[in-house]
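Below you will find the structure I want to go over with you.
Omission of a single protein chain aside, the complex is shown with its protein chains in their original locations.
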Amino acid sequence: MTKRRQVVFTLVRGAVAILIALLVATVLIFVSADGAGFSEKLAATGEALRQMLAGPLFRLSKTGASFDLKRLTDIFAAMIPIIFTGLSVCIMFSANQFNLGAEGGIMLGAFVTAMIAIYVPMAAGLHPVAAVLIGSLSVAVMMLLPALLKTRLGVSEMVCSLMLNYIVMYLIKFLLNTYLADKTKGQIQSYEFLKTSLIAPMIDTGAKLSWGFLVALAAVVLCGLFMYRTRWGYAIRMIGINQAFSRYSGMKVSLVIVMSQVVGGFLAGMGGGIEMLGRYNTFSWSSLPGYGWTGITIAILAGNNCYAVPLAAFFMAYLSKGCDLMATYAKVPSQLIDIIQGVIFLFFAAEQFLSHYRQKLVVKSAQEELARKKLENADKKEGGAANA
Amino acid sequence: MLNFLKLLLTPEFFFSILRISAPILFATLGAIIVEKAGFCNIGLEGIMMFSALAGSMVSYYTGSWLLGLLGALLMGTLLGFVMGFFAFQLKTDITLVGIAVNMMGSGGTLFLCKVITNLTEGKAMASTTGLITSGLCIPNITIPLISKIPFLGGVLSGHSLLTYLAFLICGLTSVILYKTSLGLNIRAVGENPNAASSVGVSVLKIKYVAIMYSGLMAGFGGAFMSMSYAQGWSQDMVAGRGFIALAAQAMGSGECLGGMLSSLVFGFAQALGIKFSAIGLDSNLASPIPYAVTIIGLVIFALSRRSRDKKQRLTAKK
Partner (left out) sequence: MPEGKAAAADEEYVVQMKGITKVYPNGVAANQKVDFCLRKGEIHALMGENGAGKSTLMKMLFGLEQPTEGEIMIRGEKVSLSSPSVAIAHGIGMVHQHFMLVPSLTVAENMVLGMAPRKSGLFLDHAKAVEITKQYAEKYNLHVEPEAKVMDIPVGMKQKVEILKALVRGAQILILDEPTAVLTTQETAELFKELIHLKEQGYTIVFISHKLNEIMQITDRLTIMRGGRSMGVYNTCDVTMEEISRLMVGRDVVLNVQKDKAVPTDTVLRVRGLEYVNEWNKKMLDRVSFDVRKGEILGVAGVEGNGQKELVDALFHFNTPSAGTAAVNGVSILGLSQQRIRELGVSLVPEDRMLFGIAGAASIEENVLSDRSADKRFNRGPLFNMKAIHAESDRLIEEYAVLCKSRRQHVSMLSGGNIQKVVVAREFSNDPVLILADQPTRGIDVGATEFIRKKLVELSRSGIAVLLVSADLNEVMELSDSLIVMHNGKIAAYFEDTAALTDDVMGEYMLGLKEQSADEIGRVCHD
């Protein structure tokens, strides 16, 4: 099948997966919509869908829609943590490691960064950089556990990382509750970050879009370079495709597997750190934030390709915002996003999904190839006869 | 220290071990069955979440705990079937299907709860705790003679119906696996699908049966959480038990007895944690204990298997 056809097929498949998810969402919205009768509910559903699909970028009113810059920056700001977790999962999944620890990783990174931001005073330019770096490193170290247990003992990195998520969450909660909470405040939160540590907002739209967004985009480029332009990223990908081949070719398989999870951890931690200092004044996360799971969806949507992560992140942030708006205006619970995510995920990752369609394309390509060859041969014959 | 030990050696403590282990045991049985059939179901967590909600909801709206239980079981089995469809027919990697189910589980259950009960969000998360009365929960059973036995009576009697069922079904699962032709087929498909299909066993059908059974087990586990362990459903109440079950299956060498013992170990860890917080230790320090024990357990298991393999290889050479 030609490259172009392959791209078209992938796009069509993705679009159908999204449509099915939206269909499921519509049904659920309908069920949950306000209204006594069928037509009322239908109207409510329509309104909700309008909010979900157009709301994230446009301020909707009775008369029409107007583009709202703040909403766009809201989406960009929401993209920051999930770009990092998306990159993290892309790298780990590329090595065929089902490490699901990005969830705990981002929380740990955020926490460590917050601690540096509160208790270790530093010069203004240095403070956020150092805090985020140390936060990232701490998560990189955390990922050594599932990685080494996998390569040395064959312990499932999936179960190990899942357990770590819970352990990290509870330990952070413990530390926060017991030692670090600002007792003067109503909810559980840490003391305030020192002013020198905060990451400044990029645009003043009230959306709290910090410069961290540019860092995230830079991370995308760096990760892309890492995966496609360095020998380590190359090794990660080859090992993910065929581990036996990689070992036979002389690659250090165990080392690279550990590396993939350590780098993934570093990225997740960085996401947490940047999110903390770019958007918050104190650390108040009392449970796992959920960015890790979104990161997995993004990795699936992006096909493990780092460069496609921002696009997938935009899509997920858009949908998420849409669901939030639906909750505010149409009384549809915002958790709908989890269901939509799951459905997209399921169909996107299904290899046999629309396989008949793909089969048709393959056959069509083969037939065209054959016809082309026949024409070439006919031309040659003619040419020969003409020359005779 | 001695006081603390005194706190442990009470019938209440052992009672709580059994009570806490039961839902883990159910999920573990689900993990065991699919492993025997040759694959892994990491979506047990999500299935438990949905089943917990279903059980609570159905019992509230029908006024009967029995129907609620059946609702949970139906939900679990159905989800197992859907997972099987995506994994076996649409060829989505079964790990990814499991992740998707878990993803939908957390927020999806909250969504459904809000939608169905119309409890709106405020600062408090929606849950059915306010709705469920004790009459809608699964009843506890006092065994007539045993309850009179000193110490043991307090340990063994008065448990929820499902607690007893958990251990009973553990034995039942073992019987199914080793004493019925279905179990024979499951084990054959898991170990050598070619051999099975060469004698006419439908590998696809067996895998469906296995995954639906695991869904049924998770259904029991979920029902236990919302209708016995706690009174009503609340978000994230399953708290990783579906994942602990995977570890329990591995630590128990994939057998029902081993799985049961492993579940009890985790139950013990969690009960211990609760006791810690009872004597003043922050519950957040006690809560990670079962998860940490899981990792330690997996490491010990891997080490022991490694040394056993080494010994086997040495003796084989002779």
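In this document, chain identifiers A and B correspond to the written order of the chains, with residue numbering beginning at 1 in each.
Keep in mind that, in the parts below, a residue touches a chain if its C-beta (ideal position, glycine included) is under 8 Å from a C-beta of that chain, and two chains touch if they have at least 3 such contacts.
Given the structure is predicted, the values throughout are model-derived calculations rather than measurements.
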Problem set entry | Candidate in contact with the missing chain, chosen from B:118, B:142 or B:192 | B:192
Exercise. Looking at the whole complex, which of A:36, A:123 or A:244 touches the chain that is not displayed?
Worked result: A:244
Exercise. Since one chain has been left out of the picture, which residues of subunit B touch it in the full complex?
Worked result: 179-185, 187-188, 191-192, 194-196, 198-201, 316-317
Exercise. What residue numbers in subunit A mark contact with the hidden partner chain?
Worked result: 225, 229-231, 234-235, 237-238, 241-242, 244-252
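Throughout what follows, only the chains that are shown with their structure count from here on.
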Seminar exercise, completed: The residues of subunit A that touch subunit B in their complex are 28, 31-32, 98, 100, 145, 149, 153-156, 158-160, 162-164, 166-167, 170-171, 173-174, 177-178, 287, 290, 293, 296-297, 300, 327, 331-333, 335-339, 341-343, 345-347, 349-353
Problem set entry | Of all residues in subunit B, those that touch subunit A in their complex | 42, 86, 89-93, 95-97, 99-108, 110-111, 114-115, 120-121, 236, 239-240, 243-244, 246-247, 250, 282, 284-285, 287-288, 291-292, 294-295, 298-299, 302-303, 306
